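Remarks on the structure that follows.
One protein chain omitted, others in place.
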Amino acid sequence: MKNPYLPYPVRIDQIVVETEDKNLRSFRLVFIHPEDEKAFEYTPGQFAELSLAGYGEIPIGIASSPTEKGHLLFTVNKVGSVSSALHNMKVGDVMGVRGPLGNAYPLKAMEGRDVVIVAGGFAVTTLRSTVTWMLHPDHRKKYGKIYFIYGARTPGMLLYRDEMKKWQERDDIETYVTIDREHPDWKGLVGLVPVVLENVAPPSENATALVCGPPIMIRFTQPVLEKLGFADDRVVMSLENRMKCGIGICGRCNVGPEYVCKDGPVFTKAQLNKLPKEY
Amino acid sequence: MDKRTEKIREIAKRLLSEGRVDVVLGYGPGTVPLRNAPLFARTPEEADRLVWDSNCRVNLANFLPRTSERVAVVAKGCDARNVVGHIVEHQIKRDQVYIIGVPCQGMLDPEEVKKREGRAIESAVESNGDLTVKGPGFETTMKLGDLLRQNCLTCIHRNPPVYDELVIEPVPEQTGLDRYADIRELLGRPDGERYAYFKELVKDCIRCYACRDACPLCYCHVCFVDEHMPQWLGKSIDPHDVLTYHLLRAFHCAGRCTDCGACEAACPVHIKVRQFTRMLEKDIQDRYGYEAGMSLDKLPPLSVYRPDDPQEFIK
Amino acid sequence: MTAAEKTKEIFQPKIVTFLCNWCSYGAADLAGVSRMAYPPNIRVIRIPCTGRMSPKFILEAFRQGADGVWVSGCHPGDCHYIAGNYFARRKFTLFHDLLSYVGLEPGRLHFSWISSAEGEKFARVATEVVEAVRAVGPSDRFAKERIEVA
Partner (left out) sequence: MADMILKKKALADFLRSLGRSYQVFGPKQEGGEVRFGPADGEVLLDYQNSRLSPKEFFFPQSERMFEFNADPKAEDAFLLKERPANLRPRLLFGIRPCDAKAFAVLDKIYGNDQYTDTYWFDKREATTLIGLACNRPCATCFCTSVGCGPFHEEGLDVLAVDLGEDVLLRPLTDKGEKALEAAGDLAKAGKKAAASAKALKTEAESSITSRVDMDKVNERTVMELFEADHWAKVAQRCLNCGVCTYVCPTCHCFDIQDEVSGQIGDRVRNWDSCMSWLFTQHGTGHNPRPDKTSRVRQRFMHKFKYIPLKRGGDIGCVGCGRCVVQCPVNIDVRDVVRDMNA
């Protein structure tokens, strides 16, 4: 029997400080044993438990795309004891990754349809994975138009800015990057994500919306999507809850009968409507 | 019906129907023998379910902190002292709480009953100082006085020192008791033996924290066991972590504990956790002459000092 | 027996020492600049006032394997914060009694009042504390070694 709690050993290959407050860092991790990379077969929207022996584990969404071979990318906000310890790690240090865990965005079901991606703050990680995956030449033609709407409080709090610049230059994705308030260093869009979404008004007839962001953004985005005509089963969201095992056993992350770690973290709004708001 | 039950109901109904309080916190019948249940009566009809018997071990003062309602609370001597503690520690305002004082003759210890009647008890009835237990094919009657909890046997404040109303005339207080004979005996032993004693004492602990949660003194928003930066103790049943938990829990009760015994009554594995708190209670009496919860205008001993406090062990 | 073997045999305790910023820490400083000799077994942690001491600190030091703990602050009446050490004194008294009661060996836990002018007292008490802890021997009762579970 394979022990589902045993992480794969990985080495930190690169650390990028992503935001001006220095609380978000991206960690590029490389598997120490090449065969582990093969075993770690994932889909955008999944997450993994980052394991720091001596501190514990934290569930973090996978920000890299399976199309990017050779490494995994995780962007981690510094909040608790494990993430603080992780922020103190250096390139070359050894840690563990356990996963991939959870379900994924319904990439298969979205084929042949437009995709509207709405992201806020540092919740953009697994959506970065999704966009990268969809823009890959092997996959791009399977989807219709792709809208990517992303906002943060200030320009300095935007993640993956260089990449998004490249997306803005492409014609096979409509990229809207916005910040909440005017800022001297910012020449792009200004306004809250739901407002930008309403102005962009992507057609909903044959589209799926992927939404991930802070609760306040989610709350104000939902009515806009409804107004635009997105049915609840076409609005896809990703939840997070405190987790330990990540495999649907330890009992803390459930939302009603569904375990966010195993049955989620991706749910449609139609599914969530039938569940308690325990997230 | 016990006279106290009758009177508690009468007072509760009066307070509720006059709108004096929003809720009366008392005891209602339990679903298993030798156990009753805290009852939150919000209407005079609900107040008719209030009871008083020898199973009122839960300390209702525990439910007072963080309440915004006007509460009447049914309180034994020790419980009333904890209400006083809450008032002094600003957990509830004096005019927000109405103390229905119950002079108490001690609560029984179900383990004592079990010692005398080992068979499965299916019902228990009290009358005239006797307890009659029944099970399949047997009926046994015992004297309630023989079944009391240890803290009740050594209680010297059976009557609430502070109250708004007493349900019966004060009962005579117990005098001439040697309350700490066992503690003195322990202190007389070599330190190695004491260490072994306490290690053994807590060895069955399952870290459920019922002793903490049943205790009216434990109202912190975040308990030290849940702090994680820094984390003061591990969460396993490692004996050091278990002992650390019990030591710090007891210390947090120093000078505030009324020896109500709610902690021991709640423990699912019968750990005598009062062995820790009683030592502190004794120490505080010896050193500072203080008893918790006896007066509304005395602060707990760790919140005050005297310039000439004893310090014989300080260099 | 060679000298090296002899020193090896003498138990060198680790003593976690909490010193009040305003008095005892200054006394340690004074003892140092006055070149007074005292044993090197103390590990100093500076605290703003003995009133800041929590019993958790003492237990944590023992849990992490300290052989002794020593807390020192301003003399009663001299507290920089007026009364911090008066409150601390009651806390220490009770915690000291509690730890002794549950079997902490006498001689492991020490308290003192040392003003910043008392470099000599600091060196003397440091020596006394180290000797007392050495006499008790290595700590095992409250030191958490590897977790003891299944």
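A, B and C label the chains in the order they appear, each numbered from 1.
Everything that follows uses one rule, which is that a contact is a pair of C-beta atoms (placed from the backbone, for glycine too) under 8 Å apart; a residue touches a chain by one contact, two chains touch by 3 or more.
Since the structure is predicted, the reported quantities are computational estimates derived from the model, not experimental observations.
Although it is not drawn here, the omitted chain touches the following shown chains in the complete assembly: A, B, C.
Considering the whole complex, the residue from B:3, B:93, B:143 or B:270 that touches the absent chain is B:270. The hidden chain makes contact, of the residues B:150, B:174 or B:236, with B:236. Check A:104, A:131 or A:245 against the missing chain and you find that the one touching it is A:245. With the whole complex as reference, residues 30-32, 35-40, 58, 62-63, 111, 114-115, 120, 122, 136, 206-210, 212-214, 226, 234-238, 262, 265-266, 268-270 of chain B touch the missing chain. Contact residues of chain A toward the unshown chain are 1-7, 9, 51-58, 79-80, 83, 94-96, 240-242, 244-245, 247-257, 262, 274-279.
Panel shows chain C; residues 144-147, 149-150 of it touch the chain omitted from the view.
Keep in mind that, in the parts below, only the chains that are shown with their structure count from here on.
Averaged Cα coordinates give chain B a centre that lies 36 Å from the centre of chain C. Distance between chain centres (mean CA atoms), chain A to chain B: 51 Å. For chain C, the set of residues touching two or more other chains is empty. Those residues of chain C whose C-beta lies close enough to touch chain B in the complex are 55-56, 59-60, 63, 76-77, 83, 86-87, 89-106, 110-113, 125, 128, 141-144, 147-149.
Residue ranges of chain B in contact with chain C, taken from their complex: 183, 186-187, 191-198, 224, 230, 232-234, 236-241, 243-244, 247-248, 250-251, 254-255, 276, 279-280, 283-284, 287-288, 301-303, 305, 307, 309-311, 313-315. Against chain A, the residues of chain B that register as touching in their complex are 228-229, 231.
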